[in-house]
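Have a look at the structure that comes next, please.
Excluded from the complex is one protein chain; the other protein chains are retained at their positions.
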């Protein structure tokens, strides 16, 4: 037995020098899988298979690969590379099980299949936002509200999710126009949750214009979270969100204040939709969120779907402009934090969480395998089931590529394990996509087949021209550069991840 | 690397012994946003790469572009080396990560107790 045959170094208890404990005297080493990317002229990032990174001087990757690193000339770097699993002194690193376990952990969001269930409870809306893809100004309830049968079938399907915790999100149109439908759905879901031993979180996405006292009471009783839209100061918001004969901004702000009073600030969040107009006012938009006391904001690019692509003049802006906007807004947000005012940007936080923590992060647009079906499913007002929110908007334009089935007709298995689902989810490991496969940001990024399909016509996409890729790559590079340039910023980023101030 | 430029076109002659085909494809993939790219096999181990500017303006700075291509080729070659050298280990990591049953490996190193403790002698239960 090995253990017995080796000489015992402790027999004499004589202390030995540091050098004695190295496992190699010839300075040879093996590479472990990693990727690299330039951050700027001086710095590059190395990212290993489990998403841990080192920021090093440009040219370091080359030195490593060409075996020019050794513990004498680069003691610190050498230690960093060994300790962080970039190189190994054995052909198979002795801690390979650690790597494997961490790899599994990072990907373990797969274990919690589908948690977010979107119910498009009604397609009706009283707004006529110019970028809106789907809603209808109408009072035809029977045609544009989700039927009780479909709600029942949607809840039944949600309850079949293997995930012990599910989220039920009501969207519109304007969801609150069908408040009766919401009550029906929540009550049904509550009953079912008890029977099936699941916990359900409820979210309503609303512009808050139809908000009443009665609704507030119901939200409070049922711990319903409110997600509203706020595009910035009134001149932006009102321009973006056209509501005939009234002031949408005022409705939103009043609604936010009322909801906060009743439900507590932490249960009310706002989503920002970026348009051509907003692009010119990054600082003003951030100021507005701070002024209204929000602790977070989500700088989302406008989606390329539905009506938006038709309204080209107003909405189509190049990624470059969005990135400029994003960076300026981010800078402002960081400045607020440096001045002691906590406010977090959600998109960055999602990416940072992937970069800085060992835990899996579930966010639809930034997952590999794609968030598609794995973590979200959409039940449309007419009972059709779609893979993502965007794919149902695509369907409004008569493209049913991402339709997975129909409520009341298809079974859970047919929807989640059907041919289409499998086809979609299998094809979307970004590990294997051209361009992504070598990209250092692969483990922080994702694959968005619906986006690829919508903008580029095929589900695989073409990275060099993809705005998804351009946007993510540049945001990730920028975040790394910020952290590398200033430790104070890194510390702020930590507070964004943990929410701890 | 040889190159010549005409009108809206950049032609590169690259030695496949220096940059293999995979490296070339991976590298020039990223140029397909602004250029129409052709990769052809020439005589011997050589490849001919043709970049045709799709926009007028992009043909103006060929020299700058050549510098960038040189850098990128090196980077993609480095990436190729990593991926070749680490392919087995990467597969091993994934296999271990998603193995259906766990293979628990016993350390091959010494517990180094001078009095002779040997973990292997402790019973499983």
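Per-chain residue numbering starts at 1, and chain names A and B are given in the order in which the chains are listed.
The definition used in the following text is that a residue touches a chain if its C-beta (ideal position, glycine included) is under 8 Å from a C-beta of that chain, and two chains touch if they have at least 3 such contacts.
One rule holds in what follows: contacts and distances are computed from a predicted model.
As stated in its UniProt record, the chain not included in the shown complex is "His-Xaa-Ser system radical SAM maturase HxsC", which appears among "His-Xaa-Ser system radical SAM maturase HxsC", "ATP-binding cassette domain-containing protein", "Periplasmic nitrate reductase chaperone NapD" or "Pyridine nucleotide-disulfide oxidoreductase". Across the whole complex, the hidden chain's contacts among the shown chains comprise A, B. Between the chain not shown and the residues A:95, A:192, A:277 or A:489, the one that touches is A:95.
For the chain left out of this panel, the touching residue among B:38, B:67 or B:113 is B:113.
Listed here are the chain A residues that touch the chain not shown: 9-11, 13, 15-18, 20-23, 52, 71, 79-80, 82-84, 94-95, 97-98, 101-102, 357-359, 491, 494-495, 497-498, 500. Listed here are the chain B residues that touch the chain not shown: 104-107, 109-115, 117, 119-125.
In this section, only the chains that are shown with their structure count from here on.
Measuring from the averaged C-alpha position of chain A to that of chain B gives a distance of 28 Å. By the touch rule above, chain A contacts chain B in their complex via residues 1-4, 6, 8-11, 13, 30-36, 49, 61-62, 65, 91-94, 96-97, 99-101, 103-104, 107, 434-435, 438, 462-465. Residues 26, 29-33, 74-76, 78-79, 81-83, 85-86, 89-90, 92-94, 96-98, 105, 107-114, 116, 118-120 of chain B are the ones that touch chain A when the two sit in their complex.
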